[in-house]
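My questions will all concern the structure given below.
Yeah, one chain of the complex is gone here, protein chain that is, but the others are all in their spots.
Labels run A, B and C following the written order; every chain starts at residue 1.
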Amino acid sequence: MITRFLLQGMDRNLRLFVLLVLAIGIALPLLNQIMPPSSPFYVPAWLLQLIGKYLSFALLALAVDLVWGFCGILSLGHGAFFALGGYCMGMYLMRQIGSRGVYGNPLLPDFMVFLNYKELPWFWYGFDNFGFAMLMAILVPSLLAFALGWFAFRSRVTGVYLSIITQAMTFALMLAFFRNDMGLGGNNGMTDFKEILGFSVQADSTRAVLCFASAFTLALGLVVSAAIVGSRFGKALTAVRDAESRMRFLGYRVEGYKLFVFVFSAAMAGVAGALYVPQVGIINPSEFSPANSIEAVLWVAVGGRGTLIGPVIGAFIVNFGKTWLTGALPEFWLFALGALFIVVTLLLPKGVVGLWGQIKARSQAKKARAPA
Amino acid sequence: MSPKRILAVLLSVLASAALAGAALAADLAGLIANLTAGGFGERETAITALAASGEQRAAPILEALASGQLYVRKSDNLVLIGKPDGNQLSLTEAISGKTAGSGTEAELDRVRVNNRLRGVIEAAVGSLTLMSPDARVRRGAAEALFKRRDAASLAALDVALAAEKDPRIKRAMSEARAASVLASDAPTAQKLEAIALVRERADRDSLGVLDATANSATDPEVKAAAAAGANATRQTLAAWEAAQNVWYGISLGSVLLLAAIGLAITFGTMGVINMAHGEMVMLGAYTTFVVQEIIRTSAPHLFDASLLIALPLAFVVAGGIGILIERGIIRFLYGRPLDTLLATWGLSLVLQQAVRSIFGSSNREVGAPSWMSGAFQLGQLNITYGRLWIVVFSLIVFVTLILVLRKTPLGLYMRAVTQNRPMASAMGIRTPRVDALTFGLGSGIAGLAGVALSQIDNVSPNLGQGYIIDSFMVVVFGGVGNLFGTLIGALTLGVVNKFLEPYAGAVLGKILVLVFIILFIQRRPRGLFALKGRSVE
Amino acid sequence: MKFGSMMRTGMVAAGLLAGAAGSAFAQGAPIKVGILHSLSGTMAISETTLKDVMLMLIEEQNKKGGVLGRKLEAVVVDPASNWPLFAEKARELLQKDKVAAVFGCWTSVSRKSVLPVFEELNGILFYPVQYEGEESSRNVFYTGAAPNQQAIPAVDYLMANEKVQRWVLAGTDYVYPRTTNKILEAYLKLKGVKQEDILINYTPFGHSDWQSIVADIKKFGSAGNKTAVVSTINGDANVPFYKELGNQGIKAKDIPVVAFSVGEEELAGIDTKPLIGHLAAWNYFQSVKNPTNEAFIKTWQTYTKNPKRVTNDPMEAHVIGFNMWIEAVKKAGTTDADAVIDAMIGIAVPNLTGGLSAMMPNHHITKPVLIGEIQGNGQFDVVSSTALVLGDEWSDYLPDSKDLISDWRKPMSCGNFNVVTGKCGGKGK
Partner (left out) sequence: MRSTSALLYLSGVTVSFDGFKALNNLSLLIEPGEMRAIIGPNGAGKTTMMDVVTGKTRPDSGEVVFDGRADLTKLDEANIATLGIGRKFQKPTVFENHTVRDNLLLALAGLRKWHRLLLAQPTKDENHRLTEILSVIRMEEQQYMLGARLSHGQKQWLEIGMLLAQDPKLLLVDEPVAGMTDVETETTAQVLREINKTHSVVVVEHDMSFVRALGVKVTVLHEGSMLAEGTLDQVSADQRVVEVYLGR
């Protein structure tokens, strides 16, 4: 039953793509581990970390696409869910530092010590347990999404209005987390992590594993999303995107559909955040900044909304470009990035994947003509 | 300073009239020499001595010193007063007061003072200027002495009071005297009536005096009276404070209105989510900067008019670029509002970086013309001219815009096109042209906002970023497509914000406002003033 | 798959670069110096200047023939005011470009973000900005001021010269102001200031509407005794803050404001006439008169082709840091990190205020503390200056850090040695 459910949405391209993601997730870490640094095939740790980061971004992009591309809800607040997931992971990693902090306080993280905290705030309890932290990384974003969606969808807040309130949400959260009184590290957030599950976060082996974990989770995310989209639920979902009121007159409770995807995608974003933090080694309030959420949307647009492969490709293109250009032409990379966004929205409304599709269609048309 | 010194100052003031200046001229030179030599400590003694000399020249020299216009010429160690004109300084000899040509900072050593010395000088000059022929100066001196409330200035005040004619200044002086009395060891009776007098002022300064007395006084009777007076004053001030908050709210609201109103057009009536709106504001601010730069270098006397000159230019620049954007990007995206969001976001990145590469990434100075700097008291309300003008300006912009929409053909076309595009074009309205103009208008207004904001905020490439989100909140809160909604929305948010701030603090206040907006949208998904009816669907 | 190929090219490119850099060290190929300052985003306002200064210093050094007979080559990257990106770029500089040293960071969070990277890859970072202290890493050299090199002398000055009795501690809500204010609070109490005479206020980043807060300050100041404001407000929010001060007519002689984050660069954005007499505490002012400084200003203004271009304290910090690094490299005879790190300690180079600054075993440097008053021309008049003060990384006014010291000389070589327990590693167990 479940396997049937999981496989129903997978077409051939997608199967190949998922395999490719897994291949990357396995090959690169292996190359890093077994190859000697001298070998041309050696994958340096920094590249591994980069890929890991892209992979978690790709997962975030997929989450955004699920609500935007398939249900027409443009959320400008997914960065918030991502960051919340990240904070849960961050709190776990913070607790793992234990007495290795500069003040050697066995219980309190450094930032609490020099802000004269006497004991651990209540919401920090339990985060020394990995399982609990991961559960929270999924639950906290989901609950927030549920609360927001429950009201918003029932009172039929749609389109731009929804986008704006999601933006307001992430903006408010950013301001809140900037406050040192939140007890979450204020502007500096959390950093200088030591261990995850007892393995040093700085060890190449750990990075290899994290990179693989990200790839695996992304693959899983793709499969599940495909299943949802391919199900009769998915058909209804896209129908809601295209003609919401028509669906109502057919007797569908549109709210339920929207709420489910919204919450699911928020949870996915949370997981992405949790994977992101140990690989970049810092989590802080700027992750909540509205700009980040908008950028995530742009990854989707670049890759191709409404497809499952698109967001992943988009996330990789944009972030690879960013990494490369901030080094190659630091003074001008913003021009390039901005131009990319403009060009894509103007010329490639279906994104890169769409372009690829058009090219393929054209070449087939040629073939068809050829024999005549 | 010690009572003895002030007394000396005062006596000499009276004496100086009688005594012949010539005799003292010699040691005036000596005094001034001391003034320029040594560290701040020596300088202080020199100042008081100079004041004590009672020379007519003393006051101008000390004022020059206080305002950092007293120089020693490197070549001949001559002490000069330098008033800036252009890049040069026009010089007059300190002692004789005759002109000594001009020079540059490089050829001169400025005689340095610090806050403490400025205080000392003011006191010295202050007790001198109590007798000044200029009424404004006398009044200023009295006010200064009231704030200083130094028992030592009593004597000076008594003399001045005796000589004073103008009742208002007399009042000020007697209040200053009362304050000084409270600082002195005068008998209880005097102190009590002094308290009564001070109490009538019922403003911050008098509160300060009363509190200080309440704390310091030994005599229980005085203590009680002062405390009572202080409490009474506090209550009056509390009422004023509420009013002050409203004013702050309105002025914050007017800033929001300025930033949002352009958006209300592009977003509200055209449905374009213009993420580059903030950058239009920024362009307006930079236009102001450029205008001022040109004026500074080529026509300094025009400086006070710089903003008025900048306004039309900013409108044209921002509006023009707006039209380019509409023709180049937006027009391909009508009916895809969320896509306009993405494209214009990319655009905002480009514009920011462009400005950064042209003007550099650091802040640019935009000066305030004289008519926009400073503040005035309305009862206990402190209203700064800058803010006042911004409020006025934002309302003017708002009203003009309404008129444009209601009364001009462009406005008519705009409404026609936004209500029913095909019908409008069928009736021969050139809709593309109208679109371009509408967008240009919106952007132009953003440019105007930039001119105003340059007065209160950073002129930096990030200027726009700070306002874009707030602007969207305002428009959505007020109700898209409804300018009055925008007005009300902006003012409401401003006032609410300012009333929360004292209790919740700046950050929490803002957060609460955002949460409030989110909840409000749940209640009224289409904002404060929504358009009802079938046309919405 | 498009991105697959992209990554492959990326990897190959990386491999080549790594190889190139690796082999480079053998011959007299240039020594790479990393510059890690934001050129875009919110911090570009402050950091871009530092990038330019570094480029200038490197150019100057190359005119002198570089160091160890090798030219210097600057590697500029843009971390875009994005803290995770700082870490990524730091890694790129150290692992891909194999730079010998990195000059960079402004905000504490950016430093905190790159710190683990530098410690892991054993790189060298020169950090040029005044900061909250409470840190000492083997791989970081702190050329900016620690709180005791800025805050406390400023407070002393106000107490002594302006007889200030009431204090407003206004700051942006992040670590530097929080810590500095904690230290100041403790210090003031020690000096017998009563709790009700201290008002602490925090505002968000880029706070632009200061009406209420300035009004509060006025209110607090009008209550009798002489009041001063100690401002740790972060760069961007200062312009509106000072504009509001000017408009509401708060004169320096009534309520002086002493700032720790406002230098010539920030004032360049304001009309300073209404602000004459407000103070700032730094270790350097452009107005300081001495040959070294005048020479530096001259080169800077010619380099930037802008005779009005100002200099400021963090720039001096980079000058000091860079010269120290050059000296250390000469002393060590190599750019190898460990050798240079050891060589650094004890090196003294002239600072721009006419003295010698020395690198101390705690990786902080000695500097004079100058108090300046704002002038009408956007410059500062120095009204007080101290002898050389050693940066104190672990403040004596915070309960948990007063027992800690840092000494990177062997055999101790420890960043948080606890003098009570006699153990390295904070409280110990």
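We take it that a residue touches a chain if its C-beta (ideal position, glycine included) is under 8 Å from a C-beta of that chain, and two chains touch if they have at least 3 such contacts.
Here the structure is a predicted model, which means the values were calculated and not measured.
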Hidden-chain contact residue, picked from the options A:182, A:250, A:343 or A:365: A:250
Absent-chain contact - pick from A:260, A:324 or A:356: A:260
Touching residue (missing chain; options A:118, A:232 or A:366): A:232
Interface with the undisplayed chain - residues on chain A: 1, 5, 228, 231-233, 235-236, 238-239, 242-243, 245-254, 256-257, 260
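One rule holds for everything that comes next: only the chains that are shown with their structure count from here on.
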Between A-B and A-C, the pair joined by more C-beta contacts: A-C
Distance from chain C to chain B - Cα centre to Cα centre, in angstrom: 31
Whole-Å gap separating chain A and chain C, where each centre is the average of the chain's CA atoms: 35
Centroid spacing, where centroids are CA-atom means, of chain A and chain B in whole angstrom: 45
Multi-partner residues of chain B (at least 2 other chains): 352-353, 507, 510
Sequence positions of chain C contacting 2 or more other chains: 39-40, 173, 202, 204
Complex contact set, residues of chain A against chain B: 74, 148, 151-152, 155-161, 163-165, 167-169, 171-172, 175-176, 178-179, 245, 290, 294, 297-298, 301, 331-332, 334-335, 337-342, 344-346, 349
Complex contacts: residues of chain B adjacent to chain A: 271, 273, 275, 329, 332-333, 336-339, 341-343, 345-350, 352-354, 357, 469, 472-473, 476, 480, 507-508, 510-511, 514-515, 517-519, 521-523, 525-526, 537
Chain C residues within the chain A interface of the complex: 1-4, 6-7, 10-11, 14-15, 18, 39-40, 76-80, 82-85, 87-89, 91-92, 95-96, 107-109, 112-113, 115-117, 120, 134-135, 173-175, 178-179, 182, 202, 204-205, 398-401, 404, 415-416, 418, 425-429
